[in-house]
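One structure follows; several queries about it will come next.
All protein chains of the complex are present and in place, except for one that has been dropped.
Labels run A, B, C and D following the written order; every chain starts at residue 1.
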Amino acid sequence: MSVRSASALPEAAAAPERAGGRRALAARRRRLMVNGLRLLVLVVWIGSWELTTRIGLVDKFFFGMPSGIVQRLWTWITEGTALGPLWEQVLVTMEETVLGFLVGSVLGIILGIALGRNRLLADVLSPYIKAANSIPRVVLGALFAISLGLDLKSKVATASILVFFVVFFNAFQGVREVDRNLVANARILGADGRRLTTEVIIPSALSWIAASLHISFGLALVGAVVGELFGATEGVGELIYNAKNNFDANGVFAGMALLAVVALVAESLITALESRLIKWRPNPVTDVAI
Amino acid sequence: MSVRSASALPEAAAAPERAGGRRALAARRRRLMVNGLRLLVLVVWIGSWELTTRIGLVDKFFFGMPSGIVQRLWTWITEGTALGPLWEQVLVTMEETVLGFLVGSVLGIILGIALGRNRLLADVLSPYIKAANSIPRVVLGALFAISLGLDLKSKVATASILVFFVVFFNAFQGVREVDRNLVANARILGADGRRLTTEVIIPSALSWIAASLHISFGLALVGAVVGELFGATEGVGELIYNAKNNFDANGVFAGMALLAVVALVAESLITALESRLIKWRPNPVTDVAI
Amino acid sequence: GGTASPSPGASAAPADVKIMVGGLNKQIYLPNMLTQQLGYFREQNLNVTLVDEGSGQGSEDAVIAGNVDAGSGSYNHTIELQAAGKYMETICQFGIAPGEAEVVDAKKAGSITSVNDLKGKNLGVTDIGSGTHTLTLALLGKANVDSASSHFVAVGAGDTFIAAIKQGRIDAGMTTEPTISRLVQSGDGKVLVDLRTPASTRAALGGDYPFIGIWARTDWVNAHKDVSQRLVNAYVKTLKWMSSRTDCKMPSGGPETVLKVEQNYVANFKGKTADLSKTYTNEFANKAS
Amino acid sequence: MAPAIQLRRVTKRFLTPKGGVYTAIRDLSLQVAPGEFCALVGPTGSGKSTTLALISGLEPPSEGEVEVFGKPVTGVGHNIGYVFQADAVFPWKSVLDNVAAGPRYRGASKREARERAQDWISRVGLAGFEDRYPHQLSGGMRKRVALAQTLINSPEVLLMDEPFSALDVQTRTLMENELLQLWAASSASVVFVTHDLEEAIALADRVYVLTAGPATVKGNYVVDLPRPRNVAEIRFQPRFDEIYQEIWSDLRDEVLVSYERQKRIGAA
Partner (left out) sequence: MAPAIQLRRVTKRFLTPKGGVYTAIRDLSLQVAPGEFCALVGPTGSGKSTTLALISGLEPPSEGEVEVFGKPVTGVGHNIGYVFQADAVFPWKSVLDNVAAGPRYRGASKREARERAQDWISRVGLAGFEDRYPHQLSGGMRKRVALAQTLINSPEVLLMDEPFSALDVQTRTLMENELLQLWAASSASVVFVTHDLEEAIALADRVYVLTAGPATVKGNYVVDLPRPRNVAEIRFQPRFDEIYQEIWSDLRDEVLVSYERQKRIGAA
C-alpha cells in the first residue's frame, strides 16, 4: 500500500481532469440523446397529425393541419395578423400574463405562508378560500371585466386568480411540512418570527412554492386568455377567438403554439431561478443509478 | 423523591384522566372559537354585501344581493329551476366533477410518479407537458366537445385536464423530494421497483399529492362548469349561464353558492381521507406554542 | 344639447368611443368592422375602438357597467333590461331580420320539414336563455308547438355547433352566418326556417324582428347627443354603402313583435312589460344624412 | 440567588398512536446552579432528551414547573443554547452560514458573523469545509457544525444532547477539552446529556442519574474532581474511579430494569 502512495501525487493531479472530462462527455452525450428523443416525439406527433388530417381520418376543419398552422404562423410573422403586428399581440398577452403571474404568486405565497404559520387564521379562513377556489373562472372573468373595466386590470385579475390558488395551497402545505427540528433549532439560535419565516420557513417551503410556480406561468397565460374573452382589442387570446369565429382551425392552433412557446421560455427562466435558489439540494434520488 | 414514588401509582391512574379532560375541554373551546370567528367573517362579509347593495353603493344588477340570492336558492329548491329540479342539476354537475376529478388526479399521480422516477422520460416529455399546460382551457373545452361529443365525456375531459396538471406537477415534485436515505434503505431491505414506488415513493410524496388534491376538487368543478359551456342541457354551470343570460345576478351567485357548498363537502371528505392516510405525521410546527 | 348635426363631424371636437361587439367577425355584426375599415368613423372625427366580446355572452353588461360607451347586440336586450331597472336604447338598427336561421341536420331533413316537426326534438341554441333560445321559442310558439316538449341544448356557436349537428347531438338548431353557409355547403345542414330575410322573418314571426343594432345607456345617449349623432351618421353611410334596406331606423312594429315574443315565450319575462319608447330612438337616424 | 435551572415535580406525558397516554417523565425535580456543569445520564429512552426539551421551552410540561433563572419557562428563551440529538443543521446553508446563523439572528452584521463563524469552524476542526452543504459532510462533521452553531452564541444556559457520541475518541477528547475551556471562561450553566458515564464524570460538577422511563431522578452525585481538568488525564485519577463505581452501581440497576422491562412486559 505504501508503494502506491508514492505515486499518489501525480495521479491525484491527473485524475480530476480525467474524471471531469469523462463527466462532461457523459453530460454532452445525454443532452444529445434527450434532444434527439424530444425531436423524435415531436416528429412522430406532428407527423401523425399531418398524416391523419391529410388522408382525412381527422377533420382538418376542426383540428387544423400542422403545415397549415406553420403557414398561418408565417403569415402572421411576415404580414401581421388581423389585429395588427404579431409581436404586439404577444406583447399584450405577455404583459397581462406576467403581471397576473406576479400578483397571483406573490399573494399566494404571502397568504400561504401567513396561514401556514397561523393555525387559527387558517382554520377560520380556509373554508372561504376553498369555497372561492370552486368559483368558475369564466364567470369570475366576467365579474372582473365588469368591476375592473375592460383594460389590462381585469385580465391581470383573471390571470392572477388562477395562479393564486395553486400557489397558495402549495405554499401553505409547504409551511406545514417544515421540519420541526429545524424550526426548533432556529428559534433556539435566536431567530425572531420574521427571521424564522425568511430563514427557515421560506427556504424549507421553497421546493413546494417552486413546484407551484412551474404550473403557474402556464395558468397565468390561460387566465390572460380567458380574460381576453370578455372584451379585448388585441392579444393572443383575441387572435384565437378571432380565428375560431372565422372557422380558421389553423389560426386557433397557431395561437396556441404561440402560447406554448411563451410558456416554455418562461418555464426555462423559472427553472433557472429555481436551481439558483435551491442549489444546496442533493441530486434527486432518481439520478442515482437504481 | 422516594417518598413520592409511593404515591405514584394512584397519581398515575388519575392524571391521564385529568389531562384527557383538560385536553378535550381545550379542544372544544378552540372549536367553538374557530366556528365563532368563521361565523363572524361570514356575517361581516354577507352583511356588508347586503348593505352596500341595498344603499346602492354596489350595483345589485351585477353583484346581486345576499337576500335575493337566498330567495333564488329557495325558489330553486321549492319550485325547481328553469332546467328542472335543482337536485338534478347538482347531480349532473357532481357526476362530471367527480369523474373528472378521479380521471385527472389518477392520471396526474401516475404520470407524475412515472416521470418523477424516470429522469430521461421526464426530460423528454416535460417540455410537452409544460406547453400543454398553457393551452387555454376554454379553447380546449371546445375541442373536447368537438372530438369527444357533447355529452358527459367532454365535460369530464375538461374537468380532468384542469385537475391533471396541478396533480401532475405536485406528484412529480413530490417524488423528486423523497429522502434519498429512505430510498436507499428500502432498496437495501429488498424492495423492488414496484415496492419502492408503493411503499416509499408514494407515502413520501403523499403530502404533496394531498396538497394538490385539496385544490383539485374545486378545479374539477370549475372544469365541469366550463365544459357545460358546450353542449349542455342541465347542470349547475348551465344554471349559471342561463341566469347570466337573463340578467339575473342573484341566480348567478346562487349557482356559485351551490358550487361552493359542493366543494366544501368534497373538501372535508378529502381532508378526512388525508388524515387517515397521513396519520403518522407529527403535528405541524405551528401547533407547538411559538 | 341641440348641437346634434347631420353634417360630417370633421369640424366637431374629436371624441373617443368604445363599442363592444358580440363577435367581430360574425356576419350580423359586419357593419361595425366595415364602418371602421371604410374610415367613416374617422370622417366623423370619432376615434372608435371596437372591442371584441369573444365569450358570446353579450355586451350588455359592459355597456351597463360603463366599461364601454356603446354595444352592438340584439335589440331584445333593451327590453329585457328594463325589467331589471336598467335603461338602454337602440340608436341604430342594422336590420329588420334576425339574420339567423333554424338549420336542420341534413340526415333528418326528410322527417323535419316544418317547425311543427321540431316537437320533441333536440334543438341547439348558443346558450340557454340567449337570443337564439328566445328566437327558437318564438318560432315554436308561433307554430303552436309546446316548447316544453323540446330539449334545448347549449352548443355555443361556430365549430361546436357544427360538431353538434355532425354528431347528431342536436336535430336542428338556431345559428347565424357564417355557420349556416358552412353547414349548407358541406351538406351537413339544411335551412328549415330562414330568419335572414325580412320576408321570411315576417312569415315566421308575424312581423319585423329587429335584431342586431347599436345601443347605449340612455343616460349616455342623452349626455352625448353629438357623439351619438356622429356615430349614427357613420353607420348610416355604411349601411348605404352595403345597399342595405335599412338606414339605422327602427322598423315600425318591430319593437312590438319583439315585446310580444318576450312576453309570450321567455319564461323570465312573462308577466312583465317594457316602455318601448325608451328602448330605441330614431332621433339620430332621422337626422343622419 | 435563584438556580439557573429549576425543575419542580415535572411530569411529561405523550399521546400514543392508539390514543393512550405514555408518561415519559414523572415527578422529576432537578436543579442547576448558575455556572454549574451538570451531566444527565440514564438508560436509553428514559427521558433525557425530553427533559432538555422542557428546559429549552420547546415542549411544555404536563405538570409541574420549569424555571430558568427564576422565571417560569413559557417559550424559547434567548439566552439558551441547545445541541440537539438529531441532525438539525440547515440543509440549505453552507457550513459557514450554518455557524454564522446564530450571530446573524442576534443582530450581528454579515461580515462580523462570518468572521466569528470562521473562527469557530476552525475550533471544531472543519476549516476547509466552509462551503460544503450538510449533506456533503460525514456524520461526525455535521455534529461538529451543530456544536459550533450553538457555542458561537455563548449562551448562558447550554443544553447538549449527546453532542460527542458520533466522534472518535481523539476528536472527542479534543472537543471535550475545548468545551471545558469555553465553559470556564463563560460561566454558563450546562446540562449535558450523555450515555457515557466516564464522559459525564470527566466533564461535570454534578451528575444526575435518571431512572428507566418514566424518568425521575434516581440520585445526584457531586463530582469533586479539581478544575481545570484535562479529560484525557482525569480518568486516571483514583478519585475518578471511586465516583464512577458509586454512580455506576446506581445506573446499572436502572439500565437493567429498563432493558428487562422493555424486553418482557412492554412499556405501554
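Observations on the model:
One rule holds in what follows: contacts are C-beta pairs under 8 Å (C-beta built on N, C-alpha and C of every residue); 3 or more make two chains touch, one makes a residue touch a chain.
Note that the coordinates shown come from a computational prediction; the quantities given were computed from them, not determined experimentally.
The residue touching the chain not shown here, chosen from D:Thr23, D:Ser56 or D:Gln85, is D:Gln85. Touch with the chain omitted from the figure is made, among D:Gln31, D:Ser62, D:Ser94 or D:Thr216, by D:Ser94. Remark: the omitted chain is touched by one listed residue; of D:Gly75, D:Gly107 or D:Gly139 this is D:Gly139. Remark: the residues of chain D touching the chain excluded from display are 14, 16-18, 41-46, 48-49, 85-87, 94, 122-123, 125-129, 131-133, 136-141, 144, 161-162, 165-172, 174, 195-197, 251-252, 255-256, 258-259, 262-268. Within the complete assembly, residues 179, 181-182, 184-192, 195, 199-200, 203-204, 206, 278, 280-282 of chain B touch the chain that is not shown.
The criterion applied here is as follows: only the chains that are shown with their structure count from here on.
In this assembly, D is the chain whose CA centroid lies farthest from the centroid of chain A. The mean-CA centres of chain B and chain D are about 45 angstrom from one another, to the nearest whole unit. Residues of chain D found to touch two or more other chains are 58. Shared contact sites, meaning residues of chain B that touch two or more other chains, fall at 62, 142, 146, 229, 244, 288, 290.
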